[in-house]
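Take this structure, written in structure tokens, and hold onto it; I'll ask about it next.
One protein chain omitted, others in place.
For clarity, chains are labelled A and B in written order, and residue numbers in each chain start from 1.
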Amino acid sequence: MAFKKNYEKKSLSLPGMIDIIFLLLIFALVTLSTSQSGVDTKKRGAQHDRFQLPNIGQAETFESDQVLRTLLFQVEYVDSTNQKRLLVLWPDVKDSLTLNDARINALKDWDESMKNKMNPKSAALIPSDYLSLGKRDFEKTWLCSLIRNSIKKYTEDNFFQPSLSNRIEIRAVKDTEFRLVNYIMTECGKYDKLIPRCVFRTVVE
Amino acid sequence: MKNTIIKLFGAIIVICVVLVFVYRQQQLNKIPYEKILLNASDEYAKIVIPPRPGIYGITITGEIIKPLIFSIIGKATVTALDWERLDSRAVVKVTAKIDERGRLTITEMRSGGHTEAGLLISEALQTWIYAPYKTGTIKFFFNLPSKGRKLIIDLSGLKRKNDIPPEKPIYDGRLYFINGIRTEDVGIGTFL
Partner (left out) sequence: MAFKSIRKKKEKIELVSLIDLLFILLVFFLVTSFVVRLPLQERNISIPTPENKPGRAQIVIQLIDNNFIFWIDEDASSKVKEIENRMGYLSRETLNREIVKRLLKSYTISKNLFYLKLRNLVNRADRNPDHNYFVMIRCPDNLPYTDVIEIISRLTKSKYNNISYGCVNGSINDIKNCKSIKTVTENDSYGNRRNNIQIDF
């Protein structure tokens, strides 16, 4: 007796495969969109990779929105060097200026001033030896006069606008020395109850 | 049998997926959604401005200076004087000394014929021990027939001990251990 061997032809389970492919597609789309929400595009105003804010644990802090509603002092690295600069970011009463836009404005002023070899009105280089300067010499630097004048101007011009707040914000890279931050706080303190506190931007773990 | 195992395996996988879903929901719930929605300026309006630090000097809050209470201590060894047992006509004057350790030693007693009352009083008083904050002479005037104060305690002869820092206040606490006496019958003051 001859028996035929029955070979079962194995075929692709098409519905199953379609399901898997659709799921993979949805998965990829979702993760791609959520991961892109925190990424700044590589424009001139975008934050440098080395811009690291201090981390804090769970603490009573307040959400900061990207729209600039207050005078902000930003301490960052100058491009890929180790030198730091202070940018003064001014809010706009009429338009909702974002932090990045304000930074672009400050950097434009910086570029122009560098070309014309003048002191920029919205930025100052932080001298690398500023820690060794005495109190008077430090206060005479362009950096300190920019800070003083900016705070004064802000309290005089923009302070009591309803859309703006009476706080000064500081956004500085992690290794910024306390001397600079203290100078800003002390200048603010001279306005007594007008600027009772400074606000620091941090990142929450 | 094989089918049952497969079905069981499938069920376990489904349960795992459900658990993961629950865990995910829990993690999402932890995000403070209300704070994200709140307008930043509204949040600041609620904040009380904290105290601002000074520059020219600091005063660091120190520990509380606890007052010392000069009173009878060591209740286990102290004998209470039974007021009811004293003769209602007894007039007894007791002068005693309190030493460095707070122990009371009777130096003079005038019982004016009421010997029994005097004995009861001296037996009780000699067991009284005070907190070691003051030393000197203490006087007791037991005047039972009086319509006013029946017992007067004179503390004018007591002085604070030298080793107690001067800034520590010493207040008088329980100065007598007598059962059956009313508070209004006792007075603190001097007597001849």
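Following the convention adopted for this analysis, contacts are C-beta pairs under 8 Å (C-beta built on N, C-alpha and C of every residue); 3 or more make two chains touch, one makes a residue touch a chain.
Only a predicted model underlies this, so the values are computations on that prediction, with no experimental measurement involved.
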item: Sole residue of A:Lys108, A:Arg148 or A:Arg201 that reaches the chain not shown, by the stated touch rule; value: A:Arg201
item: Hidden partner interface residues of chain A, rising order; value: 13, 16, 19-20, 23-24, 26-27, 30-31, 34-35, 37-38, 53-54, 56-64, 131, 167, 169, 172, 174-182, 185-186, 188-190, 192, 195-205
item: For chain B, residues in touch with the removed chain; value: 3, 6-7, 9-10, 13-14, 16-17, 20-21, 23-24, 27-28, 31, 40, 47, 49-65, 165, 167, 169
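Convention: only the chains that are shown with their structure count from here on.
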item: Gap in Å, rounded to a whole number, between the CA centres of chain B and chain A; value: 56
